[in-house]
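What follows is a set of notes on a single structure, which appears directly below.
Missing here: one protein chain of the complex. Every other protein chain is in place.
Labels run A, B and C following the written order; every chain starts at residue 1.
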Amino acid sequence: MATRIGILTSGGDCPGLNAAIRGVARAAYQTLDAEIIGIRAGYRGLIDGDYQLMQQSQFSGILTMGGTILGTSRTPFRNMRVVEEDNVDKVHAMKMNYRAMKLDCLVTLGGNGTHKTANLLSREGLNVIGLPKTIDNDIFGTDFTFGFHTAVDIATDVIDRIHTTAASHNRVMVIEIMGNKAGWLTLYAGIAGGADVILLPEIPYDIEKVARVIEERAKLNKNFTIIAVAEGAMSLEEAAMRKKDREAMWKEDEFYHVSQRIAARLQQHTAAEIRTVIPGHMQRGGSPCAYDRVLSTQFGVHAAHLIKEGRFSLSVALKGGAIGENKLEDIAGVPKPVDPEDQLVKSARDMNVSFGD
Amino acid sequence: MATRIGILTSGGDCPGLNAAIRGVARAAYQTLDAEIIGIRAGYRGLIDGDYQLMQQSQFSGILTMGGTILGTSRTPFRNMRVVEEDNVDKVHAMKMNYRAMKLDCLVTLGGNGTHKTANLLSREGLNVIGLPKTIDNDIFGTDFTFGFHTAVDIATDVIDRIHTTAASHNRVMVIEIMGNKAGWLTLYAGIAGGADVILLPEIPYDIEKVARVIEERAKLNKNFTIIAVAEGAMSLEEAAMRKKDREAMWKEDEFYHVSQRIAARLQQHTAAEIRTVIPGHMQRGGSPCAYDRVLSTQFGVHAAHLIKEGRFSLSVALKGGAIGENKLEDIAGVPKPVDPEDQLVKSARDMNVSFGD
Amino acid sequence: MATRIGILTSGGDCPGLNAAIRGVARAAYQTLDAEIIGIRAGYRGLIDGDYQLMQQSQFSGILTMGGTILGTSRTPFRNMRVVEEDNVDKVHAMKMNYRAMKLDCLVTLGGNGTHKTANLLSREGLNVIGLPKTIDNDIFGTDFTFGFHTAVDIATDVIDRIHTTAASHNRVMVIEIMGNKAGWLTLYAGIAGGADVILLPEIPYDIEKVARVIEERAKLNKNFTIIAVAEGAMSLEEAAMRKKDREAMWKEDEFYHVSQRIAARLQQHTAAEIRTVIPGHMQRGGSPCAYDRVLSTQFGVHAAHLIKEGRFSLSVALKGGAIGENKLEDIAGVPKPVDPEDQLVKSARDMNVSFGD
Partner (left out) sequence: MATRIGILTSGGDCPGLNAAIRGVARAAYQTLDAEIIGIRAGYRGLIDGDYQLMQQSQFSGILTMGGTILGTSRTPFRNMRVVEEDNVDKVHAMKMNYRAMKLDCLVTLGGNGTHKTANLLSREGLNVIGLPKTIDNDIFGTDFTFGFHTAVDIATDVIDRIHTTAASHNRVMVIEIMGNKAGWLTLYAGIAGGADVILLPEIPYDIEKVARVIEERAKLNKNFTIIAVAEGAMSLEEAAMRKKDREAMWKEDEFYHVSQRIAARLQQHTAAEIRTVIPGHMQRGGSPCAYDRVLSTQFGVHAAHLIKEGRFSLSVALKGGAIGENKLEDIAGVPKPVDPEDQLVKSARDMNVSFGD
């Protein structure tokens, strides 16, 4: 009898989702007698019973495509820590649909929220395998998530383009890079783009120290400064506030970005012309880079291996450069922030890059 | 005796400036017994006497470089329409330095402001040739300015990347594209990127009509909408205000962008999730595309021709696909807005693209 | 009653075919009560009756895609100048299928061969409109064909990458660029990429003069040379041969490229290390650049206009920057080689670029 594999993508989309889906499918068709059921729009489709039996041809030509052919949605739970009645109903519906589809395994592609739900379903007795995707690279237990390096390429390209205009105009450019909780994307793109200042959620900044970098560069006749700032970067004062208060303060204006906040405050300390750049969602769109295509393909193929071997409750991972896996219960929801003592942070400091601290 | 050519770049930087500089220089060295004086940071360098005799080797390897090796600055005049004392002094200084450099011709690369000053200097008796550059394509008398097509490529790439994430998430994406006075960049990138709505300074929009596009697409199961909006786009109400009042209203918050304004207002008419993307100055940075390299090279070479022929008070232009020139007095400061009846606007309308009107 | 439009793509594929197809379709659906019939693999599908009624959704998401969703094939006729029996049968079949499909118009996207057949069918009484596509830009009567500027971008990117490695290694790099009969692609990419030598089919070269450029550059301490050569470039000796003899000579080895021929002969005149680069078909693949998306969209929309107005036997064109049309009979099969006196050739010469003559 055929092995029936359900597959869904959940959370923010990122480059490589289709490549990973293709990897699972091609390896499953090739090495198993597989049938693949595509579940629409993440866990929402699992809850609502929105799915279809896929044709093998539907996995052709998607390797290079951005986005996800299955659609995605954010986590189905309002608050995962509380056993709310609503949650119980949703979990029940997911289990019912898993049975209705006669699945032998559910493969979920997503980030920390997706993995938490995957782990929950695993504990409820379903066969589940997670694939770690996110442009933020903030999933514990894997060297890299897929999607990350593509986002680094895009953000680096933005900094490259800003560099020439900054230099021609003697300007301070504040480039806002995605990453609310983890600064990996800003750290990598900042180094790759040759940023002078890198501001991360994990290393609170002192605005006066940032202003001082501008001054010191001016003294060396470097009349422009590139500041790469993560969405979740915060000043020492903000870091000292309770999360709730800080976010309330920020949310007063829904469309007001961190780069604009920093630019406004920086302007109080310098006469230099300041401009902000907010590439936003373009960092998660478009065709995956070669690195991410290879990584997501390998992740997908490895998921098919695990299914063949009957090994579940796992999340595929890159560990020290080799493809392996973690137990879902060990990594689900465990964050991976940038360690201020990370080798890469130190390398940047040795290159005279300022973290504003 | 050598022909001495001064060259400066003025106004916002854009891709192709270095290619054009190289074109002037290589053709001048090749076809004239030329000496080239590089003037720093636009007219400011002409006023302050900040210049240097260039070596031929300084024009090597710059074809592909973004920005400008000469630096640039905004117009030296606070208000060009008034004969202020300050302006008179500046013009005097420019003429003195032109004589001090023993120039046979001054080549100025820039946009409308640059051309106004070029024309003023020409009327004061200097030999001046203008080269029309700007990512906005808003200079009268030339099919295209150089820098424009590179900016279109960049803005189109942004829309491409946004497309995949918009489709995966069922979102409305508002992408803010450069262009305060002219909507060419938004019009071209909007069509090239397959935007559903294009909002231009020249065609005031009705926010309710924009909201209706979102609804109508939803009815066709197209649950995402791409809106390309020019920086200078305005609603019917805003268009009815006096410019001064409108700008005062906008300037209340220096870092508040048009895309954010539109998103906020649109949110009042739709339940769809809306996100803004503000690529900003990245649209004027980086290496010029092939089209702009060829165009700016041709413009530069043609400037050298005109110098050889002793023809001045001209601006080089692309006219019906051929390189030619305009009289400075005919085009200086004459804007080139998008005609709402332009063939391209009509083509877009025929494709069911909405201009929100 | 609905207007029934057949559409086919013929000849070598090129970027922008899908964008043009989409343009025709969206404008036809929007401005006419249209039904669109997709004909498979060019005229072959018209001969064999291989076609399908398209759904409107099939034209969604194809704007950015390379290749052609309809497939393509080379000309169906072995020899168009002779009224062979085989040809008569094929023309008859095409007319029969045109009637069987109940077409009101046939839109053909292609190059010179495609237009010749389009003209033939038009003379046979069918309603035909041609859209000029080719990366070679060698169709008479239009400023540019779509596909051309994308190919220029790709070839320029190749030259850019070669530049850095040539300079680091002191090498002569011979880059073979597509174009058997017309040198436009090599001319534009050569100028955009800063090539030192440009060899075109239209300007026969003297290998010794090419070698001399290498020597002269070496004397100026420029120890590398970039040579952009069109596939159809030929030496003075080859140009003097009868076409038949020349091609026989070349065809002795099917996989032996012009760049390799030139490198071998150049090596007899210089001690410099020579390398060849043959990007080949990558020049006609991938997503169209913004310029080509806009142009092909406009061409497509204009075809729908012409159909609406009942104007046939035409080929859409860009004329002096405006969208218009030519009579098929005026342009079918009329080549557009590079004029050795073209403004762009002269500009290149003024920049000290050698054409080997």
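In this section, a contact is a pair of C-beta atoms (placed from the backbone, for glycine too) under 8 Å apart; a residue touches a chain by one contact, two chains touch by 3 or more.
These numbers come from a predicted model, not from an experiment.
Visitor: Please identify which of the visible chains the hidden chain touches across the whole complex.
Guide: Hidden chain, whole complex, touched shown chains: A, C.
Visitor: Considering the complete complex, identify which of C:T68, C:N127 or C:S296 is in touch with the unshown chain.
Guide: From the options C:T68, C:N127 or C:S296, the contact with the absent chain belongs to C:T68.
Visitor: Sort through A:I36, A:L266, A:V301 or A:L328 and give me the one touching the missing partner chain.
Guide: Only one listed residue reaches the unshown chain, and that is A:V301.
Visitor: Please output the residues of chain C touching the missing chain, sorted low to high.
Guide: Looking at chain C, the ones touching the missing chain are residues 12-13, 17, 65-68, 71-73, 154, 157-158, 160-170, 173, 254-256, 260, 263-264, 275-286.
Visitor: Since one chain isn't shown, list which residues of chain A touch it in the complete complex.
Guide: Spelled out for chain A, the touching residues are 23, 26-27, 30-31, 63-64, 143, 149, 152-153, 156, 160, 163, 188-189, 191-194, 287, 289-291, 293-294, 297-298, 301-302, 304-305, 320-323, 343-344, 347, 350-352.
Just so we're on the same page, only the chains that are shown with their structure count from here on.
Visitor: Of all chains present, which has the mean Cα position farthest from that of chain C?
Guide: Using the mean of the C-alpha atoms as each chain's centre, the farthest one from chain C is A.
Visitor: Which angle of rotation, from 0 to 180°, maps the CA atoms of chain A onto the equivalent atoms of chain B, to the nearest 5?
Guide: When the C-alpha atoms are superposed, chain A turns by 180 degrees onto chain B.
Visitor: Hey, how far is the Cα centre of chain B from the one of chain C, in Å?
Guide: About 31 Å separates the centre of chain B from that of chain C.
Visitor: Need the CA-centroid distance for the pair chain A / chain B, whole Å please.
Guide: Centres of chain A and chain B (C-alpha means) sit 35 Å apart.
Visitor: Could you give the separation in Å between the centres of chain A and chain C, each centre being the mean of its C-alpha atoms?
Guide: 42
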